[in-house]
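A single protein chain has been omitted; all remaining protein chains appear in their positions.
Coming up: subunit A.
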Amino acid sequence: MPLVLIILLPLTGACLPALLQGRSSRLLASVSALPALFCLLLLLSWLPHVMQDGAAVVQRLSWLPSLGLDASFRLDGLGLLFALLITGVGCLILLYARYYFEGSEATARFFTLLLLFMAAMLGIVLSENLLFMLVFWELTSLTSFLLIGYHTDDHAARLGARMSLVITGGGGLALLAGIMLLGQAAGSYELSIILEAGEHIRASEHYGLMLNLILLGAFTKSAQFPFHLWLPHAMTAPTPVSAYLHSATMVKAGLFLLARLHPALADTTLWFYLVTLTGMLTLMVGAFVAMFMHDMKGLLAYSTVSHLGLIMLLLGLGTPMALAAALFHLVCHALFKAPLFMMAGYVDHATGSRDMRHINGMWRFMPALMVLSGVASAAMAGLPLMSGYLSKKMLFNESLLVVIPEWATVVIPAWVALAALFSVAYSIRIFHNVFFNGRPIDLPIWPPAPPRLAALSPIMLPVLATLLVGLAPQPIYMALVHPAFAASRQIAVAPYDFTALDGRLPMLMSLFALAGGALFYHWRTPLFRLHCRLPMVDAKEIFDWLMRRATALAQQRVFQLENGSLQRYLAFILATLVVLVGLQLRDVPRWDGGVALAPLDPLTLLAAILLCLTSLGVVVYHHHRLPALLLLGVTGLFVTVTFARFSAPDLALTQLMVEVMAVVIMMLALSFLPQTSPRGSTRLRMGRDLTIAGLMGLGVAAFSFAILTRPQQTISDFFLANSVPGGGGSNVVNVILVDFRGFDTLGEITVLGIAAVAVFAFTRDLHLKARVVDTNPTHWVAEPYPIMLGAVARLVLPVALLVSAYIFLRGHNQPGGGFIAGLITAVALTLQYMAGGLVWAQARMPTAFRPMIGAGVLIASFTGLGSWLFGFPFLTSAHGHLHLPLIGEFELATAMLFDLGVYATVVGATLLILANLGKLMTVAGPGKEIG
């Protein structure tokens, strides 16, 4: 049977309550219990297998094999024990929630979240891959966050939820880092490998860091001091949540993790100190604070903290049987703590209060509940015959077995005995204060409404189990705890010998705790008064202060960097670039690559000087925008010349056409923008920008010089050799564009089309208020459409179109092609716009530019697809010879059809941009859309 089913059941089952939104909580609880119950049965079916040989069952589903991430599952004794706890307690809690939510509305969310949580928790304990486990780990933090903040209108609940998320989520991040280190040290994230590699991992150089990070994750999750803070504040959640997540399951995830990784990480001095000391502190702090809590749930929360510390302490001890004791106590704790929480929930409902100074004498109203709680409290206190009695004695026994270090031989037993004393005291307190201790005082609900007898069933079951464990520990230990113990040790271990508990010292310690606790409770009135005088340390305030500081600091840092100024960001980016690349280039031994330099001729020198001067001119005159723009045009012309000079006729033609169009467009835009840029920059700022710009220029110059003087290795020989035989054209640049790299070109004309359509979309609803009034009217010619220009433009058009057709047709063999021909056509038509005006030109030419772009892209695509019909790959071109009368022999290739698509796209895109920008200038304003 696939293990994934166990997780999928509650996961998919979580949808059920969501679908039944608004129905009664009774129905919702029953529906939600189905997947949980089924899950429990599935798990129980594995029990015989695990009891018999205990070999881990591992199942794998490939997920991201390249990252070492598989969805792999593992079921062994340890996983099964936890999974049974999770589903078993889960079923009880669902049953309990059925009564708890009786009469209240909108609980579908609660049941969905609870099932989600159950799935996540099962994921943690059944994962084989640690990264995979981490996903579930975070999921439990998230569902816990949502459940604590279940009452979204309650401020305290929201704060409590946030605190738990900050602490457990932060711990999760640390755990992620720790697991990465662990995975690297072990060479895998799979548990089966990691558990074998213990020696290797403990010897790895990052062991200390790794252990600290992993422990941070476990400590935060399991509410260990000083991270225990979130647990009491999580008590704002509905009581079923407190009973389930925050006492029986989620808080034990950290303990599970440490038990799981025990063979890989444990039993070093560092482990002993970190885990044991943390456990000891948590044990004592939790027990001490619990003693003085007046809130029922608060007392139970701190007692949970204390018990978690106790188990943590046992995990750290390192004595042979300590793990068995830890797991045994973990089971006992779940069995007696869940009923106590449920009791608190009922009493809270019945009386409207959780304050034990007011709730007294409940035995009159709820005798049955009193009996059940009595058993659970007795187990918590560790009264003889109870499960807690056994587990406490196991603890005492283990604490006495510690031999190294020397201080621990005395301190640890004394420490745990003292903590046990407190635990006896608070166990008596919660039972006695609630059910006896005189009469109730000022209860909000009077008389208290006792819960129905049926509602006690979820309490009854674990209480019975507690009794059973107390009376027959050996069989239950052998069935559940021993396989888990063996699985977490990963070596053959002997079962725990319960007769060893009959030693004198553990007995004495137990008696001391019981008697001391009873006396402590007896003298509680003066002790409480004394406690009131102790300085109050509110950890929540410290936490809030830390949070506020962290937020303020982060905000401050963010605002320092990110003040909304784009120039500033750009400067940061460029400066980073300069620094990073500069550091890398510092070590370049020789900039001059050694290839002989080409001789310099005076004409080229002149052109280069002019190019530099014009571009510097743009910078110098950039405050006067029109001259700067004209200079920019000249720069573009010299770039064109450069292309022509160095054997790139196609580029020169393209650049020429583009330059014309670009200047026209910028000119158009300039008539709407201010004509000058104010001189606002401070000297400091100009210095900064000049430095960055200078360094950038220096870098680019040095870099390109280094490239130019190094021997060339090119892949172009292939193109040169195959251009004629393979592509049917002798202009290699064009053949590359339409044939070899046709797919790239297809992408590029698509981008071109998209840019043009974006311009169209932007100008469509752009309402320019008024054209910027030019202070210097001599800039503009008085006559809007000069006659000379108009006459010449009309004459030029047919010639230009003819040239464009010629350039297009010969493009495969001579400089030219679709891009250039398209641009020539566009420039010729632009001239008509300029000469005759938008309205005049529009009336005389087709303006379906967007369909033209679409058609172009489609023609190109279908040409490419056409080769599929003949069984060739996409964009394979065919070519043949065609004899045209008068003109001569043409070499016609399907690539020409592709080029036609390019042509159409270029013409359409260019004119769409131009016409729509020009449209803004018309007196009528935006008017009808063009294209």
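Criterion: contacts are C-beta pairs under 8 Å (C-beta built on N, C-alpha and C of every residue); 3 or more make two chains touch, one makes a residue touch a chain; residues count from 1.
By our rule, contacts and distances are computed from a predicted model.
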item: Protein name (UniProt record) of the chain left out of view, among "NADH dehydrogenase", "RNA polymerase subunit sigma-24", "Na+/H+ antiporter subunit C" or "Phosphate ABC transporter substrate-binding protein"; value: "Na+/H+ antiporter subunit C"
item: Residue in contact with the excluded chain [from A:Thr112, A:Asn813 or A:Gln842]; value: A:Asn813
item: Contacting the left-out chain in the complete assembly, out of A:Gly22, A:Gly680, A:Pro846 or A:Pro873; value: A:Gly680
item: Touching residue (missing chain; options A:Thr12, A:Thr576 or A:Ser716); value: A:Ser716
item: Residue, one of A:Leu299, A:Ala465 or A:Val733, that touches the chain absent here; value: A:Val733
item: Interface with the undisplayed chain - residues on subunit A; value: 563-568, 570-571, 574, 597-600, 604-605, 608, 611-612, 615-616, 618-619, 622, 625, 628-629, 632, 635-636, 639, 642-643, 645-651, 654-655, 658, 661-662, 665-666, 668-670, 672-674, 677-678, 680-682, 684-685, 689-690, 692-694, 696-698, 700-702, 704-705, 707-709, 712, 714-716, 719-720, 723-724, 730-733, 736-737, 741, 744-745, 748, 751-752, 755-756, 758-759, 762-763, 766-769, 813-815, 819, 823, 906, 909-910, 913, 917, 920
